[in-house]
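Right after this comes chain A.
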Amino acid sequence: MTRTLLTILLSPLCAAALIALFGRRRGRLSAAISVASAGLQAALTLFLLVGGGWDGSTFRDTATWLTLGELQIDLGFYFNQMSALLLGVVTIVGFLIHVFAVGYSDDDKARGRFFGGLSIFMFSMTGIVLSENLFMLFIFWELVGFSSYMLIGHYLTDVASAAAKKAFIVNRVGDFGFLLGIIWCFWQFGTVSLAELPQALSASPVAACTLTFIGLLLFCGVMGKSAQMPLHVWLPDAMAGPTPVSALIHAATMVAAGVYLLGRVAFIFNPQALSVILAVGLATAFLSALFAFGQTDIKKILAYSTLSQLGFMVVAFALAGGSEGAATSQFHLTTHAFFKALLFLGAGSVIHACHHEQDIYKMGGLWKKMPVTFVTFLLATLAIAGVPYLSGFFSKDAILLLAKHANPAAFWLLVVTSFLTATYMGRIIFVAFLGKARSHAVEAAHESRPDMLFALVILAIGAVLAGYTGLYPHALASYLEANIAEPTHAEHASMLLISAILSLGGLLAAFFIYYRPGKNTDTFEKAAPGVYGVLREKLWFDNLYDWYVRAVQQRVANLVAILELVVIQGVLVRGSGGVAGLIGLAARRAHTGSLNTYFYWFAAGVLAFWLTTSGIL
Partner candidate 1 sequence: MIQQAATTPETFGPVLLQIVLAIAIAVGLILLSNLLGQRVAKRSSFSHTPYECGLPMTGNPHPRFGVKFFLTAMLFILFDIEVVFLFPMATVYRALLAAGIPILAPVLFFLAVLGVGLIYEIRKGALKWEGR
Partner candidate 2 sequence: MLTQAAETFRSLAPNGVDWSSIAPEIALGVWALYVLLREAFRKPGSRGAATFTTIFLLLFSLLCVRNAFAIPAGASASFFGGMIEQSRTTELLRAFFLFSGFLTTLLGGTLLKKQGVPQAEFDVLILLATAGLMLLAQVRDFILLFVALETMSISMYVLVAYIRHSASSLEAGIKYLTQSGLSSALLLAGIALLFGAAGNTALPGACADPFSFRELRVFIFLNQGNAFVLGGAALVLCGLFFKIAAVPFQIWVGDVYQGAPTPVTAYLGVASKAAGFVLLVNVVTGPLLPLRGVLLPLLSAVAILTILFGNLAALGQQNVKRLMGLSGIAHAGYLLMGVCAAMALNVDWPIVAVYFYLFTYLLASYAIFGVMSVLSGEDDSAQTLNDYAGLMKRDSFLGGILAVSLGSLAGIPPMAGFVAKLFLFIAAFTAHLYWLAAVGLFGVVVSIYYYFNWMRVAVFVPCKTEDEVEAGTLKAAPIASGFWLRTVLTTLALITVCLGFWQGFLAL
């Protein structure tokens, strides 16, 4: 078991090392290595989940990494049903996206770097899934942040590097809180092992206030990685990266790591913390769905939809907390991974075919030219909209049911959000895929390569079927069924009705508002330019941050820069003016090269020592 997990963890790292050594100028080779490692991961995961490699029980294996007096840090695996679920999602979706990426990146000059980055990402993401304790998790947490940074900035354009920088910095803000939380946790309970924390928690009662703070600090990490409300600004910009990266990292897996973390440390959140988390999740879900209307870039619309769905997951967790909340959120995470990865890959297929055109108002009529892409994209759209009996329906239903029981206000907000979701997704379908082509690039579009379509089709099957827990491996199915609230018969009917109305109604609304073949202006924008403007500017979050950065941080930074100029450049290096520089200069001057001077040093030293020990000094 340990060996299998270790192989799953390390094979992408080996792949990355091989690519770094041999593949920097051999794109084809590095693609092969990277896909092979992802394939190995997927195969081994399948072996664990359905091939009988794992008996469904919680598995834990640790090795001491280092001991310092009282402090002991372990490395190890903590593998339970929840991590099994996410491991399955990460490796299988990851493998399909790797396959897709081979075709997508065929015109990429830096293919080696691209696949190396993907492999590093797979390594770190698997690490997050399997980590036994929070320290280890944090290390991988930072590593995914790093690989995300590398891949967002892959195209080396100004926009891409700015986006990469933004993602990196915003994540650091969240991670700072996360780290504080881990340290506080360690200080309070003496351990950060995920397996030992629950006992430690029940053994030593701590003040509710302390627990709330620890929980919220840990949630800071989630806010950064899963892009929750005040820290959500990086995710739409991150779409500057290659589309497979957006699919894998910024839709299916990495952003879900935050939700996974919530589930991992579910026992630590008390009701106070959960209520804050609920508010954040609701705001994210609702506002992001609104912002999606203000975008015309297909990937940005999908990015806001990702934000909104992440909000759903966080809400699902916060509504129930504990294992029920965890399981419900993980379920939505799983289905979302399939249909959102599919949406992004579909978008990628379109973008690839249209020579990197991303504006939906320049597309149109693609369904004739790219039938497979269209069908799969449509299936994913129906799934995310929550059309009954597709995967999204089941998981979203579970969340709505939870909300209905726990918090009516949240329930109605989620209902509205679901409706909006169906509408903005319908907008993409009606504007980009139906109607008539609006530009030459789109007219010349043709269906993508078969290997890319292969990934789309497999994911489409996932997007349709991922909601049926009965199809899951036994261990996962029993985990989900045991922890997710089952609706009563009456409820079942009413929920079905609500879902059907919301999803189909939303799509219908989109049809009436947006289906204008041949026109390339936004109907909604024309009708209500003011509201549209607000949405386009995303409630000025980015402007607010920009202003903050310009007005406050930039000034501080300027000050620091001046200090640096004076102190580091002027004083230390040039050795002119200032205390430190003088010392440095004096220190170097002290080496006169004359033995006589050296002996005076000696004499002074001996004298000082003697005086000190004798207590005179």
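Everything that follows uses one rule, which is that a residue touches a chain if its C-beta (ideal position, glycine included) is under 8 Å from a C-beta of that chain, and two chains touch if they have at least 3 such contacts; residues count from 1.
Here is how the candidates were picked: all candidates are chains of the complex that A comes from, given by their letters.
Owing to the predicted nature of the structure, the values given are computational and were not obtained by experimental measurement.
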Options 1 or 2: the chain contacting chain A in this complex: 2
Touching residues (chain side chain A, partner candidate 2) in the complex: 63-69, 71, 568, 572-575, 580, 583-584, 587-588, 590-591, 593, 595, 597-599, 601-602, 604-606, 608-610, 612-615
